[in-house]
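Beneath this line is the structure, given in structure tokens, with notes to follow.
Every protein chain of the complex appears in place save one, which is left out.
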Amino acid sequence: MKRFGKLVIFLVMVAMLSTACATATPAAPAESAGPFRVAVVTPSAINDLAFSQSIYDAMVKIQGEMGEANFQFVLSDGMFVVDDAAAAIRDYASQGYNLVIAHGSQYGAALQEIAPDFPNVSFAWGTAGDTFGIPNVFAYEAFSQEGGYVNGVLAAALNESGTIGVVGPVEVGDAKLYVDGFVAGVKATNPDITVNVNYIGSFGDVALASEAAQTHIGAGADVMTGSAQMVVGAVGVAKEKGVLWFGTQADQTSLAPEIVVACQIYDWAVVVRDIISLIQEGTLGGKAYAVSLQNEGLKMIYNPGFNLPADVKALGDAATKGIIDGTVTIGVGGK
Amino acid sequence: MRISWSSIFDALLPLIATAAALAIGAVMLVLLGANPLVAYGALIEGAFGSFNAVADTIVKATPLLLVGIGICIAFRAGVINIGGEGQMILGGLSSIAMGLAFPNMPGIIMIPVALLVGFAAGGLWGGIPGYLKARFNVNEILSTIMLNVIAVQLMNLLLRGPLIQPNQKGAAAIPQTARLAVEYDLPRLIPTRLHLGALIAVILAVAVYFFLWRTTIGYRIRAVGLNASASRYAGIKVERYIVLSLMLSGAFSGLAGAIQVYGVNHFMITDGTAASFTGSAGFNGIVAALFGQLHPIGAIPASFLFGALLVGANKLQRVVQVPAALITALNGLVVVFVVSSEIWRRKNARKRAIRELEEKLANVAHKSHSEGGDQNAG
Partner (left out) sequence: MLADLFTGSVLIGLLASGIRLATPYLYAAIGETFGQRSGVLNLGVDGIMLMGAFSAFYVVFKTGDLVGGVLLAMLVGLLMGLAMAFISVTLNAEQGISGIGVYLFGLGMSDLLFQKLINNVQTVSGFPVAPIPFLSEIPVIGQIFFTHNVLVYGAYLLVPIAWFVLNKTTLGLKIKAVGENPEAADTLGVSVAKIRYLTVSMGGLLSGVAGASLSIALLNVFQFNLTNGLGFIAIALVYFGGWRPTWVLMGSLIFSFVNALQIWVQVVGIPIPSDIAVMTPYILTIVVLVISAQRVRPPSALSKTYERLE
């Protein structure tokens, strides 16, 4: 019985604590006509030089444009546990933020349940194309196969060994879209080139990504690319071995200025700007966006430090132009 | 029953240790430019501040408790189960496969069937290390760590293959299943997220207590854990009980996974890690079990407290906008402090034992003295 006695005391203490705190709680900040307030929830760290960083950079950019007095944002990063992310989304929504961005395709189902409970708050989620028909939900996705295709064209033109290596995370979603686009670009330029694709089964295993890059180089690759945050391991190897690298999601030039040729970057500011103006006009959702080369939500960034031959760059520009005006068909993801 | 000051101290010890860890966290918060009072106010508000917050805390605590009571069984048999993560995944996968395969059944039939399927799948996945240990002497720490990784890859394979949501075809497919039929949702205390799984977990914790201390099988499991060679000598088939305890341990983790699916998420998705589905409950459940003195009943408040810490810490991050990494580090400190504080509990217990012994001795001495006096008088 002694043990039960202890438990009772323990529970009483917990209960006391909880009531004490309930009274001491500061009231949630009231909604005001002040700055536009955004809350962002991301699955990985905002400095991952990949997916999560892309939305963070967009927030910083918009804050720069609108000024801190008019635009404020808060964020919860590293929310890879969907359940925790759902709690964060719900909590931010209840605090009167104008817009809550759930930056991960894994958050969709949670958003579908939360958004109807907060009809006055606007939500956005991506990457996906589905607003579930809920009036206060925006959706955004990236046609990452487009930049993948351009990178593939450039890679094929610079390739000499006849082999190109690709390091992917898990064989799904945005990463697969990019990789498939890349392969299509290579094949369209030179069908004889072998493209070796390796999915390492993880978004976080930098060591395995590095070893995959070593293996690609061992198999004769002189040009490589890859997607997601663990590719920094592959970039390191490419730098060491002097193998060319094409990036995506964020500008990876700073990692290895010697060998990064070009990167496709996501500029979500294009989307967020439009969402903000819609919200200010009173439209809280219902629109699905896609960033593309055409609307400049996707951009090809060429490393100024890399001496890219003019004729090769012309090929890349032609591919970009072709995708924008629709004369180039990628054959991936409806493009 | 007597409540002494030292036993009150014992009961409060985990709270005192948590407070000490949070004091160090306060220094870190100050260094990060945040006000620790505001931060911890938010933590407590996030965990207990409203009925809804308490409900969220209980929802978080539910898988911890289920994994935790499984851990109690394994530990009592003298084996360590680090495979909770993988077992939860198997439980989740099998139960959702069941629910998706038969979408038109009444919920009252499908829910118990699916939970049992999850229970069984976790049991099988936990039985593998059990069998390998009993038959081939493969250490269960090795096999459970390996099986966790295998389970994650299995989840990736199934979620982007046979179990994928039918409209998620093509290159940009998100590796997620369809949502389960709404009839299959575990009953919920609307408007909160508190679901029936919490009650199931508490009932099972009590049941496991009776199982371990009031049944022959339970007695044998504990005997094996206390002294395997003596048990063997006494005619207990040690290997059989090792397999059984790891199976049961896995089964409760599997059930935790199934309840996570039917009570909370209603679908499954993978980002290539175990934690995205389990929330690391397979590991945190071990911590909760040990906080609860490896006693299934003790695991109930321990899970609740640990769940509160996890829920509250996320709220803290949102309110004072410190990096989420601080929360992880803080959790680590709390675990270390609470487990280290056990030494005072043991010291107290020893002191009490010594005092009781002294009292008894004094009683005996007193008696014999007075008896002696009688003799003198006689």
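Observations
As written, the chain order gives the labels A and B, with residue 1 at the start of each chain.
Quick note on the criterion: a contact is a pair of C-beta atoms (placed from the backbone, for glycine too) under 8 Å apart; a residue touches a chain by one contact, two chains touch by 3 or more.
Keep in mind that this is a model prediction, so the values were computed, not measured.
Looking at B:I203, B:L226, B:A325 or B:L357, the residue that reaches the missing chain in the full complex is B:A325.
When the missing chain is restored to the complex, the residue among B:I141, B:A181 or B:I236 that touches it is B:I141. Touching the omitted chain from chain B are residues 28, 32, 80, 132, 136-139, 141-143, 145-147, 149-150, 153-154, 156-157, 161, 283, 286-287, 290, 323, 325-336, 339-340, 342-343, 346. In the full complex, the hidden chain is touched by chain A at residues 44-45, 47-49, 78, 165, 170-171, 196-202, 204-208, 210-212, 214-216, 218-219, 229-230, 232-233, 235-236, 239-240, 254-256.
The definition used in the following text is that only the chains that are shown with their structure count from here on.
Chain A and chain B have Cα centroids separated by 34 Å.
Interface residues of chain B facing chain A in the complex, by the touch rule stated above, are 1-3, 7-8, 10-12, 15, 38, 41, 44-50, 54, 56, 60, 153, 156, 160, 170-176, 179, 260, 264-267, 269-273, 275-277, 279-280, 295, 297-298, 300-301, 304-305, 308, 311, 314-315, 317-318, 321, 323-325. Looking at the complex, you find that chain A touches chain B at residues 1-7, 9-11, 13-14, 17-18, 21-22, 24-26, 43, 45, 74-84, 87-88, 91-92, 104-106, 108-109, 127-128, 141, 145, 169-174, 176-177, 180, 201-204, 332-334.
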